[in-house]
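Up next is chain A:
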Amino acid sequence: MIDLALDILSWILLTSGGVFVLIGGIGGLRLPNFYTRIHAASLTDTMATLLIFIGIILQAGFTLASLKLFAIMLFLLLTGPTATYALANAALLSGLKPDTGTAKDKTKENAPE
Partner candidate 1 sequence: MLRHDRRKRNFGRRLTTMDLLTHLPALQVVVPMLSAPLIVLLQPRGLAWAGATAAALVSFAIAIALTFAVLDGQTLEYAMGGWPAPYGIALSVDAFSALVLLVITGASTAALLAAKPSIDQQIEVERQPFFYSAWLLVLSGLVGIVVSADAFNIFVFMEISSLASYILIAGGPNRRALPAVFKYLMMGTIGATFYLIGVGLIYMMTGTLNLADIQARLGDVTEINPILVAAGFITIGLALKAAVFPMHVWVPNAYTHAPHMVTVFLAACATKVALYVLIRFDYMIFQTTFAEHQIQFTMFLMPLAILGILIASAVAMFEGHIKKLLASSSIAQIGYILLGVSFVSMAGLSASAMHIFNHALAKGGLFLAVACLAYRYRDLRLSQLGGASARMPWTCAAFVVCGLSLIGVPGTAGFISKWMLISAALETGPWGWGLVAIILVSSLMAVVYIWRIVEALYFQAPIEGDTPMSEAPVQLLLVTGLVALMNIYFGLFPQVPLELANSAAALLLEGSR
Partner candidate 2 sequence: MTFLELLGYFNYWVFAILLAVGLYAVISKTNLIKKLIGLSIFQSAVFLMYITMDKVEGGTAPIIQAGVENPVFSNPLPQVLILTAIVVGVSTLSLGLAMVVRIKECYGTIEENEILDAD
Partner candidate 3 sequence: MIYIFALFLLTLLVITAIAIVRAEDLFVAVILTSIFSLLMAINFFILDAADVALTEAAVGAGVTTVIFLCALALTGDQEKPQKQGQKVALVIVSILALVIIYSTFDNPQLGDPDAPVHQHVAPWYLEKTPEYMDFPNVVTAILSSFRGYDTLGEVFVVFAACIGVLFILGVSPPRKAMQVSVKKSGLRHHLIPQVVGRLLIPFIVLFGLYTQFHGEYGPGGGFQAGALIATGVILYALLEGEAEALRAVPRRVLLGMVVGGALLYGSVGVVCMLMGGAFLDYSVLAADPVWGQQLGILIIEAGVGMAVCGALLSIFHAFAARERVS
């Protein structure tokens, strides 16, 4: 009985994680300028990762694999937002004005000097 409940719970988590990734993807496509798109992408980074990984850990049960999954989740939760922050910061440095969003959508920035 319990593992049926666990299975249902992990299915729910996995599907909602999937939905979040989908939302992030659609956001990435439809939003007008650079900064809003990063916001959409970071959505997938944090929320979706959390949901998907917990869902898989429930599936894996109490084994070494779930410990590894937990470590990977921590790693992703740490690097995802940092990468988004660094990207936004670099864009700001290279002169892309956030508010107007009129400047041509230059996302280019050379490797750090």
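The rule is short, and it goes like this: contacts are C-beta pairs under 8 Å (C-beta built on N, C-alpha and C of every residue); 3 or more make two chains touch, one makes a residue touch a chain; residues count from 1.
Per the selection procedure, all candidates are chains of the complex that A comes from, given by their letters.
Everything numeric here is computed off the predicted structure, so don't read it as measured data.
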Of 1, 2 or 3, the one touching chain A somewhere in this complex: 3
Of all residues in chain A, those that touch candidate 3 in their complex: 75, 78-79, 82, 85-86, 89, 108, 110-113
